[in-house]
Every structure is written in structure tokens, then in C-alpha cells.
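Below: one structure in C-alpha cells.
Of the protein chains in this complex, one is absent; all others appear in place.
For clarity, chains are labelled A, B and C in written order, and residue numbers in each chain start from 1.
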Amino acid sequence: MTTEPTWSGSAGPTAVSPAGRVAPGTARVEAFSDGVLAVAITLLVLDLKVPHVEHGSVWPPLLDQWPGYAAYVTSFLSIGIMWMNHHSLFVMIARADRKLLFVNLLLLLLIVTVPFSTSLVAEYLTHPGFNGKIAMAIYSGQSFLMGLGFAALWGYPLTHPRLLADGVDVAAARRAFPRFASGSAVYGALVAVSFLNPAVALALHVSVAVYYAFERLPVGQRAGGHLG
Amino acid sequence: MTTEPTWSGSAGPTAVSPAGRVAPGTARVEAFSDGVLAVAITLLVLDLKVPHVEHGSVWPPLLDQWPGYAAYVTSFLSIGIMWMNHHSLFVMIARADRKLLFVNLLLLLLIVTVPFSTSLVAEYLTHPGFNGKIAMAIYSGQSFLMGLGFAALWGYPLTHPRLLADGVDVAAARRAFPRFASGSAVYGALVAVSFLNPAVALALHVSVAVYYAFERLPVGQRAGGHLG
Amino acid sequence: MTTEPTWSGSAGPTAVSPAGRVAPGTARVEAFSDGVLAVAITLLVLDLKVPHVEHGSVWPPLLDQWPGYAAYVTSFLSIGIMWMNHHSLFVMIARADRKLLFVNLLLLLLIVTVPFSTSLVAEYLTHPGFNGKIAMAIYSGQSFLMGLGFAALWGYPLTHPRLLADGVDVAAARRAFPRFASGSAVYGALVAVSFLNPAVALALHVSVAVYYAFERLPVGQRAGGHLG
Partner (left out) sequence: MTTEPTWSGSAGPTAVSPAGRVAPGTARVEAFSDGVLAVAITLLVLDLKVPHVEHGSVWPPLLDQWPGYAAYVTSFLSIGIMWMNHHSLFVMIARADRKLLFVNLLLLLLIVTVPFSTSLVAEYLTHPGFNGKIAMAIYSGQSFLMGLGFAALWGYPLTHPRLLADGVDVAAARRAFPRFASGSAVYGALVAVSFLNPAVALALHVSVAVYYAFERLPVGQRAGGHLG
């Protein structure tokens, strides 16, 4: 085995410089992650089913499947905003080693199952009995795990600063890390809410997604810096 | 929270310059949008179903599902031309902030449901009774909303010109905006046509798509300028 | 409307030069086409169905669906080689106008339906009676249309040479065009073979795909030139 301080040669096609040398970077990891996220977010549409009616209007059964539309919107926004934040992190990460790639792969493994948990919520949210609560708790628990995945994806380079981009203020980023990682706690709370009222929990998921769309993750960047 | 005048560091891997610095831009937003649109346009094929016949010829049932083929062609052209126009806009947009990303995400959320509404039209266009009209009105209404989405995607940077590329003539673009945004009105009219004759409404959708393929959006560019 | 000699500003993110200017090109058209082809080729796997057996071995029903595997391999190679040839053409095409984009979109519209016609062949190839011949004739007819699409995609820039890359020998390319376009005739012949013996026609499709993988399209390039 050869030494592998960083996956520095893996910058990918997009980082080929004019001189033909491969520049260090994370281009191909980001491109692969983007592709996976783009496919996963689009597969959500397969959860929307066309109702089959022989007689009578298709309008009532279309309206009846509102939990499917609500779950679609929630998950679309969630994955879209995870894409934004994944991107924000990789602006700060300049190099990737095998462990970082593996953590990223585990995070993608979780995100790709969102169409499954979305389908579960669409099917059971309004069921009488306990199944709506189970479905929504699974959905929230998955978000909790994805939050931990993001914490790992950012915690790893913070403890291996040679992977970070030059402009990153490591000390500030480390001070901000507890707040960054505490985002998962919100999803932990949503697991509890899911057992109380699953529809409210779904609505809160939308709120959290919109919040993260506009509130930047506390990654400890320098104000006004040219990084992300 | 840090200041975030623009998402200028988020240019993505494709904009890494030889000197290794990240250049401002919208590369990764465009790449993600391209990916989503490419998946959505290809998922349309899943609406084409192979008919199952035990005895007799497969030819008649294949012909009977002509609304499916018509809806496929219509939606393929629509998404393809939305891709062209999305691209034309982003030639003019040089920087993205969080609000622009969010508007773009909402537009994608609408476009990704096109395979669903296409499936609805394929299933109900030739149904006796009112369901064909409902299906086609939903399809047209969705196009209306996507038109509003494009208006928002272009209206936002027009009112925040620091996001625009250098060569854009902002005054001309603002004068052209009402005409740009009025494209949605066509789809509003198609909602009405859908209730009169859904098959005619579908044919008009094809016409509108082909029209937009060749007629450039009035974005107020300088004639002969090097921008898109 | 403004003048639009070529879509020269639409080079896309990948062609951003170090000076930040957008370079002319077809980068984003190629990226979108690549994405569509990559999704379409991968969706072919959805035609492979897991047989459901309650008792007895799953092995016989797995073997019984050999037409599905044969159709999968044929279509995978066909789309893969269309990707190669699409790419070879775009090495020669330096600029795109709206008409070229539209021709490209129509070609993609045809290619994306390959998973549907593949599924049709998988279902009916070994059916008794005429349905296998209908399915295979549709498959071959689709290839014929895709051949015409490629002829249009290359014929258009040949008659609008300002769209071509600098190194292209236009006169030689025009002389080679009839041979290039005659590839469609092969697929026309396969429509006839489909009515005689559909299994033979499917095998011939594989042969043609492998032939095109290794035999370069006669695009009239200069021997030894730096273009693809």
C-alpha cells in the first residue's frame, strides 16, 4: 500500500488545469453527491399515484391523497436544503481522504432512503390508530440520523484540518461546532412530537427546512470572507 | 451568523480556476438543476405502460393508449424547453443568494411533479365524463404555476442587480419583464380551454412549447451581446 | 427579440475561463444530454423483474425471462454506443443555435423511450403468434427513427458551418455525409427482419451496436487531426 495523506489526486475532470495537471480538490466527490441528491429528490414524484376511478369524479380521490402531496413537499424541501448545506460544507473542505469519502457515503445512504420514508408517511399519516405515529416517528428518526451524518461530515475535517480550505478559521469553526451539531436535537424532539401528533410533526419538518434554507449553518466562517 | 452578500463562494468544482481559487458563479446550482431536469424528463418514460394481452394482438391496446404518447411528447418538449430557458436565465445571473436558491428550488419542486400530472392526463384524457377536463385543467394549472416560478426566478435578480452578470442591460431587462412574465397568462387561458376541450388544450400545450423553443424569452439583452 | 447568431453565451458553467468570461461552446447541452442518456440507460434495469414463487425453485422462472436479459443487454449497448457517437459529433460542433437544440431534444425524446420498447420486446419476444414480430418491428422502427435523428443532428451543422469547430474539414464531412446517414437503412432492413424472425432481429441489433462501437462514424474528419 502506498501512503495516502489525502485523496489529492482525485479532483476529477473538472479540475484539470490548463497545464494538464490534476489539481487537488473534491470536485468529483461533489459531482457524485450532486448526482445522487438530484436523482433522490426527483424519485419523490414516484410516490404520487394517479388514482384509478371507473365511475364518478377523480377529484375526491385526488384530494384524499393530500398526505402524499404534503410529504412530497416536505421531503423535496428537505433534500433540496440538504443539498445546499452539503455544498456549503464542501466549499470549506478542500481535500478528501478515504474516511471522509466513507462518511459522505453513509450520509448519502441515509438521504437516498428519504423517498421510502416519504412513501411510508404518505400511506399512513391519516390512518386511524398508531400507524401514522410510527410512520412519522421513523421519518423524524431518519432526519435525526441525517443530522448526525452532517455533524460527522463536518466534525471529521475539523479534527483533520489539513483537509480544510485555506481560508477557513479553524478555531472559530471548532467553537461553532457544538451549535452546528445541535441541529440534530431538533429532529430528536420531532420524534417525540410524531408520537403526539404526526400531522403537526410533518408541518414542523417544513418549518425546519425553510429555516435552514435561510439561516446559514454556523460553520465558523470569517464574516465577509470569500468562502461560501 | 456571518454576512452573506452573495453565495459567491459557491461556484462549485467546475469553476475552480488554475490558481486554485474558487471563482464566483452559479455553476453548482445549474449543475444540480440540470440533474433534476434530466431525471424528471427521463422519468416520463415510466408513464408508458406495456399492455398485457393473453390472446389476440397487442397492436390495438398499444394504439388505444395514444393519450399516453401524446402526453409524453408534450411533457418531454415542455421540460426540455424549460431547461433551455432556465439555462438562458442563468447565463444572465452571475451570483446566487439564498433567496434565489430557494425560488429555484420551488420551481424545481413544481417541474418534478410533471411526470405525475402527465400520468394523470394519460389516464383520463379520453375518459367519458368530466375527468379528462379535470386532468387537463390540473396539467394547465401546473404550467401556469411554473410560469409564475420562472417570473419569480427572473424578477428576483432584476430587483437585486448585484446578482446579474456584467453585460446585462438592467433597464432594458426591466422594461421587458412584463412581457416575459405575461407568458403565464397563456397557461391561465389553457386552464379555461381544458374545460372546453381537453384534447385541444393538450395540442395547444405542444404549440406553446415549440413556440418557446424558437422564440427567445424577452429578457432585455443587448442585441448582439455576448450573453446568451 | 434580439439577434441570436449562435447560442454562444450558453457554454455553461464548465467553460468559465479564469478571467471569469463565459466562453462559447456546447458544454451545457452536452451535460444535459449526458444526464438524460445516463438516466435512460440505467432505467433499463427496471424492466428486469424478480419472479414471485411460493413453492418450488425460483431458477426456472428466472431462466424463462431470458428475453428480458437479452433485450436489456441489447438496449444497454445501443444507448451506450449512441452516447459515444453523440459525444463524437459534439466534439465537432462548437456552437449551438435554437434549431440544433431542438433537433437534439427530439433525438433525446426518441432515445428516452428505449426502456419502453425494450420492455415490450422483453414481454412479447417469445409469445406465440404475431405479437413478438410487432414488438420487434416497433423496436427496430424506433432505431430507424433514432438513426434519422442522428442524421439530422449532423446534417444541420454541416449546412450551417459556422456552428462547426475550427478543425473540421467541411468539404470532406459533406462528402462523407451520405455514408453517415445511410446507417439508418440498416435499421430499416431490421424492421423487415423483425417480421421474419424477431429473435434473429434482436441478435442483429447487438451486432450493429458492437460494430458502431468500434467502427468510427464517417464524419469526414482529417486523419490524425486533434478532433475526436
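Basically, contacts are C-beta pairs under 8 Å (C-beta built on N, C-alpha and C of every residue); 3 or more make two chains touch, one makes a residue touch a chain.
Remember, predicted model here, so these are calculated numbers, not experimental data.
Trainee: Just to verify: which one of A:Gly35, A:Gly183 or A:Pro198 makes contact with the chain not shown?
Mentor: A:Gly35
Trainee: Check the options A:Tyr124, A:Tyr139 or A:Tyr212 and report the residue that touches the missing chain.
Mentor: A:Tyr124
Trainee: Given that one chain is not shown, which residue among A:Pro67, A:Gly80, A:Pro115 or A:Gly183 touches it?
Mentor: A:Pro115
Trainee: Identify the residues of chain A touching the omitted chain, counting contacts across the whole complex.
Mentor: Contacting residues on chain A, toward the hidden partner: 1-4, 7-10, 12-14, 16, 18, 20-22, 28, 31-32, 35-36, 38-40, 43, 46, 98-99, 101-102, 105, 108-109, 112-113, 115-116, 119-120, 123-124, 129-131, 134-135, 138.
Trainee: Which chain C residues would touch the chain omitted from the figure, given the whole complex?
Mentor: 11-12, 14-15, 17-19, 23, 25-28, 30-31, 34-35, 37-39, 41-46, 48, 50, 52-53, 57-59, 62, 72-73, 76-77, 80-81, 83-84, 87-88, 91, 210, 213-216, 218, 221-228
The rule we apply is simple: only the chains that are shown with their structure count from here on.
Trainee: Report the most central chain, judged by the distance from each chain's C-alpha mean to the global C-alpha mean.
Mentor: B
Trainee: Between chain A and chain C, what is the separation of their C-alpha centroids in Å?
Mentor: From the centre of chain A to the centre of chain C is 34 Å.
Trainee: Multi-chain contacts only, two chains or more: what residues does chain C have there?
Mentor: 14, 39
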